[in-house]
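These notes concern the structure reproduced below.
With one protein chain held back, the other chains of the complex are shown just where they sit.
Chain IDs A, B and C follow the sequence of writing; residue 1 opens each chain.
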Amino acid sequence: MSVKFEPQGDYEGRVRTSFARQQIMTSIGAELTRVNAGEVEIEMPYRAEYTQQHGFLHAGIISTALDSACGYAAYSVMPADAAVLTIEFKVNLLSPGRGERFLFRGSVTKPGRTIIVADGQAYAYDTEGNARLVATMTATIMVVSGRDGIEG
Amino acid sequence: MSVKFEPQGDYEGRVRTSFARQQIMTSIGAELTRVNAGEVEIEMPYRAEYTQQHGFLHAGIISTALDSACGYAAYSVMPADAAVLTIEFKVNLLSPGRGERFLFRGSVTKPGRTIIVADGQAYAYDTEGNARLVATMTATIMVVSGRDGIEG
Amino acid sequence: MSVKFEPQGDYEGRVRTSFARQQIMTSIGAELTRVNAGEVEIEMPYRAEYTQQHGFLHAGIISTALDSACGYAAYSVMPADAAVLTIEFKVNLLSPGRGERFLFRGSVTKPGRTIIVADGQAYAYDTEGNARLVATMTATIMVVSGRDGIEG
Partner (left out) sequence: MSVKFEPQGDYEGRVRTSFARQQIMTSIGAELTRVNAGEVEIEMPYRAEYTQQHGFLHAGIISTALDSACGYAAYSVMPADAAVLTIEFKVNLLSPGRGERFLFRGSVTKPGRTIIVADGQAYAYDTEGNARLVATMTATIMVVSGRDGIEG
């Protein structure tokens, strides 16, 4: 299931620039820890202020980071002048969002000129560093070209 | 498509108590503005700190509020001693998350003893108060009974 | 949730022509019973040859008819020279596919130049004519223009 991609110029620079403009990533403490052509990883610590009623990380925050990971995985294989737009995603919540730290990986399953499909996995790490798969995402992403004022 | 439900005791009190324990709702400025049996509404203002790279509300925050709206719509028709658990959801992003204020409605499409399906709509309001449908969700929710220490 | 659409020329003729070319519709006994701008209905009888292990209509056949209903609802609001392509769909199976007859309705939730989102409902009718909601679909559909040899 591993797909190889032609790097599109300075894809890493473009991904990092756009990620830095997502204010929400700063707000939730998320960092971009890996950028390959077609694969992106984001990490964040547990934060009580983003929890649901049982003290676990809210599914919506898991979705937030997975959506950014999948979106930037797709963006990394787009032409340099394109913008990225998530059309839809589905998230399966496999295990509670309990952990010290979280890693979110997005990777391109199917590239395309107009539509890109990416899949993501969210892992929770406990204090001993053991990982547990807590959620998966499938996201459908559109390559937006030639819309003035929309980039990144 | 309107389904009527038997009120389960003080469902409103239970929903409000559980919602108040979701720290993320306070963090993003979300309020519970309507609780009926099988239908819940949540509202929140636009906040720059939860935006994506184009300055729109991040799809993950839209999902956060929709998931809570759908989850509490399901919770409102569960037996009093049950806990609510979202198994999975799908979100379609129909329009950018641009607006002054947002309303998220979740309603039960199919009740059940173990599995409840709820659908949600997210609306953005501009400064004139005009609403625009920006996202829809379908969520599959589990009724969790008899697990010690898990409630709400 | 009712959206009004500008009729696009002879949309009904185009939908009926394309539907007639879907050999699977004939194979499963499905008929196009209603074509409005943005809303399409398909009906079919129960057939033992399309059942799963418990004798109910297989979820995949319910999906087949829902996908065609949603796809043609979208097609009915597309420009006359466009072709329709389903990108993805999600189906929730709410109740077993038990019945004498089935009705599948697809309607456009969000029109668009490139992407159209449609929602569908599947109903089972018993021998007394009582309807039961058995499944829902959300489908993301692409408007394909200017690809030689692809139409309908």
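The definition used in the following text is that a contact is a pair of C-beta atoms (placed from the backbone, for glycine too) under 8 Å apart; a residue touches a chain by one contact, two chains touch by 3 or more.
All values reported here derive from a predicted model rather than from experimental measurement.
When you scan C:Arg34, C:His58 or C:Arg113 for touch with the missing chain, the hit is C:His58.
Here the missing chain is touched by one residue of A:Gln22, A:Thr86 or A:Thr140, and it is A:Thr140. Within the entire complex, the positions of chain C that touch the omitted partner chain are 18-19, 21-24, 26-27, 48-54, 58-61, 63-68, 83, 85-93, 150, 152. Listed by residue number, the positions of chain A touching the unshown chain are 1, 90, 92, 94-95, 109-110, 117, 119, 121, 133, 136, 138, 140. Contact between chain B and the absent chain runs through residues 87-88, 90, 114-115, 117, 140, 142.
To be clear about the criterion, only the chains that are shown with their structure count from here on.
Rounded to a multiple of 5, the C-alpha superposition of chain A onto chain B involves a rotation of 180 degrees. Once the centre of each chain is set as its mean CA position, chain A and chain B turn out to be 23 Å apart.
One simple way to say how far apart two chains are is to compare their mean CA positions; for chain B and chain C this gives 28 Å. Shared interface positions of chain B, defined as residues touching 2 or more other chains, are 90, 92.
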